[in-house]
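What you see is part of a larger complex, with each chain still in position.
Which chain is which? They are A and B, in the order written, and residues in each are numbered from 1.
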Amino acid sequence: SKSETSTEQDMYTTQLSPDEIVNSAFKDEFPLQYESYLKNMVPENDNTSKFVEDIEPNLPILFHNYGFMLEYNKTRGHTYALEDVMSIARINDDSIGSCMTCKSTAVPALLDEMGDDYWSANFKEEIVPLTLSYGEGLESDELGTYGHLSIGCSDCHDPVTMELRITRPSFTNAMARQGIDVTEATKNDMRSYVCAQCHVEYYFEPDKKKVTFPWDNGLKPEEMFEYKENQAKEDGFEYDWIHSISGAPMLKAQHPEFELWSYGPHGEAGVSCADCHMPYERTDGSKKITSHHWSSPMDNVEQTCRTCHSDKSEADLVERVENIQSRHLEAMEETQDHSVRAHYYVNRMITVGAPQERIEEAQWYIRKGQWFWDIIAAENSDGFHNPQGGMDAMRTSSDASNEAISIAIEELIKLDVDLEELEAQIEETIQAVYNEEDPDLKHTHATNDNFPNVLELDD
Amino acid sequence: MVRKKLLLVLSGIFIGIVLFAGTVGSMKATDSPEFCSTCHIMDDYYDSFMDSNHATLSCNDCHAPNDSLTAKLVFKAKAGASHMYMNTLGSDQIPDNIHATAQSQEVIDKNCITCHEAGLENVAFHDVKEGGCVDCHRHVPHGNGGHKPEDWFDPGSYDARR
């Protein structure tokens, strides 16, 4: 029906198969966009860990016992997505198909072939081989080993009409549950919706392990938390993992760019993701195309921001963004510190035998506290997409972590624990994590004799 | 009723001015920035336009349809009558802030596209914003600095008590 409407409108159609998923297949018909897309290969550097002191030094503690404590890197770009998901230490023998969902153009084909079995299928054994089979022999040097099947043209475009389209059912369904029919979107909407297939918070619903977006109550952090505490629990989803320092049942937040943008200054003003991340650029003589090099708009202020903000100089705009981001990041540091302390305080509650009921109360506040900073730390604009919303969530987070600490203090004092000593031990532990140079080993210092892994205690 | 009649009369006069000589010359004159700016109300728009990259154009390169002469004449007569009416008899109805009408916006957008066809033809999906070109190019050609003249940003010598 899609191609029908297109013919009706007498649009240009390609010579490509409607099922084309290999990126290099688009090269001949769209050499300019393809060339632009190749720029995503440019940072040929290796992955850079986020665990270093000037990025996110506390994460190996905060994500203890979850995959994210093992390896978590800065992004490299769409053309590396497939390679990166295959090589990350977070993938283990039990990883499932759902992890492929936002990494490869093969996903719609996998869904066609496997149906709902795709989601829970074994990642390494089934999904990777099948994915790669679709592109066998079609590798292209310029895209490295896996770029031909990494996030690409067919994820966002109909290969025949090149119209924008949604290929991930998780998005379509989540929007429908909010009463929004994405097939009726405007062009301007689609310029954000294509990104919202992936740049969003998700969880695996417990039944079929489908990638699901927790948006039934709305897109704000508090609305998603509400969902997780109610609807998700009713459906059997209790937590993403159990924290091994505090024993708290945790939620993991992931890249909610779309959510934060949606109620930030630009989202509310109808400025789309593509407006900033895919500006028109001049190539080859005077031809103008949509940039397909997704990166920071701050590398290209002239074409991105200054199209709309032409009354401001580049320097003004850079300064403005820096001010927003540095205020945001300072707050993030303080917020995470509370969360770290809360985990260790509750660890001590457990080891000294505080009442179970109070421990559980504190654990719930840890869960809440972590959700409200993680949803912001996982958002990749360092606050720019939504300065007020980000700060509000961090405020909520600090309040919850501090509540956990208050409960702990009360119970620990009742049991005669020396809080000064406890603080000193926490500080020592944090320093041990910071001082470890190998990012892969940092998490091993987060538990120790003072703060044992509570999941390994025998009681 | 009376107003409608007046409007008609005024239209007549305006069309008259335009058609009077019927020459290229007078057509040009009524397109020019100088003509539009004879109304003081246009000062802001004139100033901001004169500061812009489009300063060599005439107002009606954007503000009147340029696809056919008759379309242009009809539009100019209609717009002109309304402007004259507003500036004379209807002056108490002039809004404090003048904004382009929906019809104007459509005309303007078409004109942007006409001029910039060459640059645009390679961009298959360029009509992405409901508000048209100025949803992105917000300051073309009016409005840089929120209608603030440049001398507002020159250092002054103000009195200040210490």
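Everything that follows uses one rule, which is that a residue touches a chain if its C-beta (ideal position, glycine included) is under 8 Å from a C-beta of that chain, and two chains touch if they have at least 3 such contacts.
Worth saying up front: this structure is predicted, and the values here are computed from it rather than measured.
K.L.:
With only one chain per type on show, what's the overall stoichiometry?
P.N.:
A x2, B x1
Here, only the chains that are shown with their structure count from here on.
K.L.:
If you look only at chain A, which of its residues touch chain B in the complex?
P.N.:
Against chain B, chain A makes touches at 12, 32, 162, 164, 186-188, 191, 270, 272, 275, 280, 286-290, 307-311.
K.L.:
Quick one: which bits of chain B touch chain A in the complex? Just the residue numbers, please.
P.N.:
Those residues of chain B that touch chain A are 118-120, 122-130, 135-139, 143-146.
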